[in-house]
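In this view, the complex is presented without one of its protein chains, the others remaining in place.
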Amino acid sequence: MNNSFIQINQISKHFGDVKAVDNVSFEIQEGEFFSLLGPSGCGKTTLLRLLAGFEYPTSGNLLLDGSDITALPPDKRPTNMVFQNYAIFPHINVEKNIQFGLRKLGLTSEEIRERVNDVLSLVKLDGYEKRFSSQLSGGQRQRVALARALVRQPKVLLLDEPLGALDKKLRDEMQLELRTLQKNIGITFVFVTHDQQEAISMSDRVAVMSEGKIQQLSTPNELYKNPHNIFVSDFIGETNFLKSETKSQDGEHINVSIEKLGEFKIKNSLNISENSSNVICSVRPETMMIDKVKSDWDICLEGKIKQTSYLGEMTKFYIETKEIEKIITVSSQYFDNQSFKNNDCFISINLDDISLLNKK
Amino acid sequence: MEQKNNTLLFYTLLYFVFLYLPVLFLPLFSFNDADYMSFPLSGFTTEHYEEMWGSVNLHKALWASIKVGVVASIVSTTIALFAAKAFARYKFRGENISYGAIMMPFLIPEIILAVSILVIWLSLGFKLGLIPVTLGHILFCTPFAMLILIARIEGFDFSLEEASRDLGENAWGTFYRVSLPLYLPGIIASLLLSFIISFDEFILAFFLTGSDATLPMYMWGQMRFIQKLPHVLALGAVIIVFTTMIVLLAFWLRNIGQGKDKAELGIKIHE
Partner (left out) sequence: MLHALQKFYAKSESVRAYTMLSPALILIILLMLIPMILMLSFSFFTQISFVEIDYTFTIQRYIDFFQKNLLVSLLIKSLKISFLVTLITLLTAYPVCYYIAFYVKKNKMLWLVMLTLPFWTSYLLRVFSWKIILGTKGVINSSLITAGLLSEPLTFLMYSETAVIITLTHAYAAFALLPLYVSLEKIDFSLIEAGRDLGLSRLEVFWKITFPLSMPGVIGAILIIFIPTVGDYVTPALLGGTDGRMLSNMIQAYFGKINNIPLGAASATIMLFTVALVTMIVSYTTKKLTQRIS
């Protein structure tokens, strides 16, 4: 249905020969926490900047709340951006920074003061009005940037990897805060990040991008459980790839020959063609089981543990098997690096946890 | 980093002396009570200064130089500011050629610039005077100003300008509220240094001014007469002190907010 809030219609942005954004089309709903996720150079920041008005599309158009904003300069758009390096004006204090964008809105000084105070409370920076950028920590500057953007009550808030420069603990805290904030004030957020864990934990929907194109646009659950292709499967979370060939279709399932393991019936949710060797199977480490004894799961293999990574809440095992070419990663919350005395083990896989994907 | 090397240090200090001596002799001898500038010194006097200051022509020339300098520095700095912004901020075709073109006045002997402007000015039927001098100075000062400003602007965070646009300011508002305050130290430095360059400039003035002398031309006139020697010394000493103070101020301003040990003083090497 086309009552979506933001429409991106066949947007392309070329820089010379480089196609930073390649004919991308999608929609964002009002009030959504929407993320653009991908590695460096995938086009996510360019797309954000196109939304903000800092870049002009080579082709295509943008609609926001029904109006075509494609040719609008950034100062005329009802969007505001939180910059990656915060872009706090160094020559004025926090209060003036936040007030900066209110001048053109025609508010009385009473209203301005009220808004500024409200937003400072919102980001928990009450009392910091008179400070200057150089007197603030990274996390505080980030909040000022947020406050400064929010105080204008934009229809859409654009965030360009705002948490990138923060240390891990602060990042985790801010992730939760941002999510809560967004739900409370109800503004549509478009969030750019290269950190898949961040995108998955904060967003209502995520668009995974690579080389200027959208690889998959789904909810975090869908992305994780049902990746559409090898890129998404590899980028989101960790996975093991197994060499495969499809044989004949069988209803909703398809017969797949996997490495030296044999033939199995795998759900063909992506409608992969029969008799193709251009396919691959993906199994996530935490869906597999490692044990000291054989199990009755669909596939059970003998293995030798080559390496372990103790992560506290779980342990990752890197296992060599006779049947599978590469080292398999299995994670377990049950066993740890001390559990296996002579590195002999059994790994087990259920067919339901195997995803069949096209290779490229 | 190397360890100490006293020979090299000694040489360097010697070189410093070589560089400063001529400049320091002028003030030294300006107080000397004699008409020749030789050792041994004759005695302290300030009469040269009084005589110098009494000259009407000096004041006229001084005023002319100030007028030309102020106009030239303001115009050069403005032109250079926009050009510097273009180079620092944007990537575009013809960037290197444009840069080379604007820097050209540096690569041409000044006398050729002077003679060329003389030819076109007279061909157009205009009279010589302070106006062509000012134009010539603008031509000459703009590359300098641009070097200073580019060095300053290169450290500028352009996302600040984007943030301002994002927050509702148009291009002019952004310039006025964000860019200008941050460029200001660099702009003032450029104004001061351009002024000094114009103030001291001789060749263009020599060719292009008719009867309106600038200060360097006045000095040139005085230098021809042996009796006037002490006047020139006194004037020279004043100019040296004045110039040095302004230059120090300009350098101090240039480095405010930079905090980097950028050693180029704005000179880039372009092949």
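So that you can tell them apart, the chains are marked A and B in the order they are listed, and the count of residues begins at 1 in each.
We adopt the following convention: contacts are C-beta pairs under 8 Å (C-beta built on N, C-alpha and C of every residue); 3 or more make two chains touch, one makes a residue touch a chain.
These figures come from a predicted structure and were not determined experimentally.
Q: Residue-wise, where is subunit B in contact with the chain that is not depicted?
A: 1-2, 4-5, 8-9, 11-12, 15-16, 18-23, 25-26, 29, 36-40, 78-80, 82-83, 85-87, 89-93, 95, 98, 101-102, 104-113, 115-120, 123, 135-136, 138-139, 142, 146, 193, 196, 199-200, 202-203, 206-207, 216, 219-220, 223, 232-233, 236, 239-240, 243-244, 247-248, 251, 255, 261-265, 267, 269, 271
Note that in this section only the chains that are shown with their structure count from here on.
Q: What's the distance between the Cα centroids of subunit A and subunit B, rounded to whole Å?
A: 55
Q: In their complex, what parts of subunit B are in touch with subunit A?
A: Interface residues on the subunit B side: 157, 159-160, 162-170, 177-178, 181-182.
Q: Touching subunit B in the complex: which residues of subunit A?
A: 52-54, 73-75, 79-81, 83-85, 87, 89-91, 100-101, 103-105, 148-149, 152
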